[in-house]
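What follows is a set of notes on a single structure, which appears directly below.
Left out: one protein chain. Kept in place: all the others.
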Amino acid sequence: MTDTNMRLRLPVVCIVLEVILIILFGILVEYDSNTDAKKWHANTTIDMDNEFYYRYPSFQDVHVMIFIGFGFLMTFLQRYGFSSVGFNFLIAAFSLQWATIMQGVLHSIHHGSHGVKIHVGVLNMINADFCTGSVLISFGAVLGKTSPIQMLIMAIFEVTLFSVNEFILLEYLGAKDAGGSMTIHTFGAYFGLMVTRVLYRPNLSKSKERNSSVYHSDIFAMIGTIYLWMFWPSFNSAITAQGDDQHRTALNTYYSLAACTLATYGFSALVNHEGKLDMVHIQNAALAGGVAVGTAGEMMLTPFGSMIVGFLAGTISVLGYKYLSPILESKLKIQDTCGVHNLHGMPGVLGAIVGAITAAAASPSVYGLGIVDVFPDIKEDYTASYQASMQIASLAVTLAIALLGGLIVGFLLKLPICGAPPDTLCFEDSVYWEMPGEEEGHGELTTVKTPEETDKLN
Amino acid sequence: MTDTNMRLRLPVVCIVLEVILIILFGILVEYDSNTDAKKWHANTTIDMDNEFYYRYPSFQDVHVMIFIGFGFLMTFLQRYGFSSVGFNFLIAAFSLQWATIMQGVLHSIHHGSHGVKIHVGVLNMINADFCTGSVLISFGAVLGKTSPIQMLIMAIFEVTLFSVNEFILLEYLGAKDAGGSMTIHTFGAYFGLMVTRVLYRPNLSKSKERNSSVYHSDIFAMIGTIYLWMFWPSFNSAITAQGDDQHRTALNTYYSLAACTLATYGFSALVNHEGKLDMVHIQNAALAGGVAVGTAGEMMLTPFGSMIVGFLAGTISVLGYKYLSPILESKLKIQDTCGVHNLHGMPGVLGAIVGAITAAAASPSVYGLGIVDVFPDIKEDYTASYQASMQIASLAVTLAIALLGGLIVGFLLKLPICGAPPDTLCFEDSVYWEMPGEEEGHGELTTVKTPEETDKLN
Partner (left out) sequence: MTDTNMRLRLPVVCIVLEVILIILFGILVEYDSNTDAKKWHANTTIDMDNEFYYRYPSFQDVHVMIFIGFGFLMTFLQRYGFSSVGFNFLIAAFSLQWATIMQGVLHSIHHGSHGVKIHVGVLNMINADFCTGSVLISFGAVLGKTSPIQMLIMAIFEVTLFSVNEFILLEYLGAKDAGGSMTIHTFGAYFGLMVTRVLYRPNLSKSKERNSSVYHSDIFAMIGTIYLWMFWPSFNSAITAQGDDQHRTALNTYYSLAACTLATYGFSALVNHEGKLDMVHIQNAALAGGVAVGTAGEMMLTPFGSMIVGFLAGTISVLGYKYLSPILESKLKIQDTCGVHNLHGMPGVLGAIVGAITAAAASPSVYGLGIVDVFPDIKEDYTASYQASMQIASLAVTLAIALLGGLIVGFLLKLPICGAPPDTLCFEDSVYWEMPGEEEGHGELTTVKTPEETDKLN
């Protein structure tokens, strides 16, 4: 049985990582021309031209999705609410800093001429949050079975691999993926699934009574769901080109999600023998429509096309939860706590394919002069069908890096020093958190732990 | 006793409705000149002129009000949290699509010249959300006593009638109602009240132990309240003219709500024999100030005038909850679960009257050149007092369509195939939802239903 005491390990990891980050920021990071007082005032006199006014509201919506959306979505577990929202908070706060460095360094090496310097503004904040989202998807796969140390180590490697994959897709393959169907969702899901496969626990059933929700925890989780759902139009449009592109992407995502929601409710009732709705489906599958238009949302997908994609995404997601997840667990030994395969994996792949098909149909007759914003590479010798093939190649690269990366990182996380919880104490906050007193239904209030609880944890 | 099993009915309704919507979108809906790549780039080179940057932050606030605000406000019921937030989600996701079609078709018939085509952008998204809000108000009146099928059928008809009423008011009568005191609140409330009157259940007291809140459910409901309260300035200003109009409307609403809140706390303590505050008042009446400046908020109401209106709205709302609601139930057989008459009905009518009075006082000496934004019709032969009479006529039309529509739709919803819950199982999630295990206060955790609970539901 591993030692789960975090007394020295967590402080050392947190503080060392933060000190390293501060040093790297000190060496590498500078304000960009929109955030630097001198540079901005040397270039312009029109304040409204600042990128801030085009992006910051979208950034804040994305920020809510990362910290409230992901954090609360995972509070569905009855005894893991502190860890769900609290480790989400920790991992995200680390990842966004590390992603700033990794994404910035790769970008700087590629574009820079005067040595490696990272120039930061709101786009870096959005991209850092995006990368963080990918890590949180993987977190969903292993939720309840890992220590905060393991999660921080996973984040170190996953942010790195995410940035490499994103760089290959966007810079070398010329892929379009503004909402991250591939870079964020497919990558995060399959990386996390491979990690959880490597960390397979044959005796996880010892904690099975805690691997489920209770009434209030399901309502807390709905806070996460609804915020993710509402702000997904901002997520997909946050880094698209200004003007019609941001506008169109938000619109497409809005209708995709609405169609997805009706599919989710319909199929959730259909697959239940009493015709009852299942909160797991509502909390998760209703969001698949956002994932599935992550690539094509900025394209001329039409609202009609977006709704078809959303409808399909909701359908496969519900069916995945009902029929595929049990098979993945029993046959492939993939214990996917949040079902990220159904919410991010399959809908992400769907989104990649839809993106390729939509790209293949691109033409100046549809996009007019706007084609340079959506497909800057498409010119005489670089056709729409070539773009489509690059989109498919991007999906393949993403799956390869995610699966291979997850495999290696999974083995790293098996080191006993990481302090993973024993099989009997998975999905249990009290392993890593000082617990408050129990609530009582009958008026007496107590702040001490019951003896049984104290025993159980020692 | 009706059969509440949704196994086939809900999937059929959801999927058929969504397929119809997708077909209608395929035939009718196109991007507008702000979301279409070709049209946008043919017209402009200044990205910041895109309507997106004027409206999208407001849209997102409205979106939060619809999905979090309404959804969580209704979670106050102790055993109806899944349904409150979950059916709210379903109905809203359907209604916003259907509203896009209905509002768009009416607008297109009126303005279009080349056949019926609906051109969509962020204004359509806001207007669709607005129409959805009206349906959710009606949902509040019948909350706990209806099946999801009934709610979807109600939404089909209510969206249609809402769109017709809105069209008459805005296009034929030339009424101003940017925040929807009439079109959204008065309409939604009286429509819902008539539906709940028709669906009157003489034996509803069989479920009375569940028709109330518990401690945590009241705190969940406050999430809804506070979000509605905070974002109401965005709601009322979302579709007003750009510039000073949006700014002024947000400002008026801000001060109206603040004044309303003090009135609510004061009167809530006053009407309680121990001087204690009642959560029902705080959750609802404090919002009446937003409803009551829904029409006049964009006008030169002054902050001072807004505060008077807010103060009155909070006062009548608390008094309504305390004294009028019991009479409506006992004498008029109106079982209004959320008290929408007090939050949306009376304050909506107040808002309509305030709007007429404020319109009557309009003059170029107050509005300057800005009068064309607020009252585009007021010219030499179309006086401010004529505008005021049109505002009052609009209120009358709204009440007539709402009451008549609610009457007819109420009878439709009595069809046994709708699967309404029996009197003994109103306000109970387990009728339509797969329930998680019970929470325990003493450390043991269980995921199975207690036998009593299982019995009770069969």
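As written, the chains take the letters A and B, and residue 1 is the first residue of each chain.
The rule is short, and it goes like this: a residue touches a chain if its C-beta (ideal position, glycine included) is under 8 Å from a C-beta of that chain, and two chains touch if they have at least 3 such contacts.
Since this is a predicted model, take the numbers as computed values, not measurements.
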Contact with the hidden chain (one of B:135, B:184, B:286 or B:409): B:286
Of B:5, B:33, B:108 or B:212, the residue in touch with the unshown chain: B:212
Positions on chain A where the hidden chain makes contact: 5-15, 17-18, 21-22, 25-26, 29-31, 34-42, 44, 47-48, 50-53, 56-57, 60, 63-64, 67-68, 71-72, 75, 81-82, 85-86, 89-90, 93-94, 96-97, 100, 120-122, 125, 148, 216, 220, 223, 432-439, 441-443, 445-447
Where the unshown chain meets chain B, residue by residue: 48-49, 53-54, 57, 61, 78-79, 208-210, 212-219, 222-223, 226-227, 229-231, 233-234, 242-248, 250-251, 254-255, 257-259, 261-263, 265-267, 269-270, 272-279, 282, 286, 300, 302-304, 307-308, 311, 366-371, 373-374, 438-441, 450, 452-453, 456
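In this section, only the chains that are shown with their structure count from here on.
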Chain A-chain B separation of Cα centroids, rounded to whole Å: 32
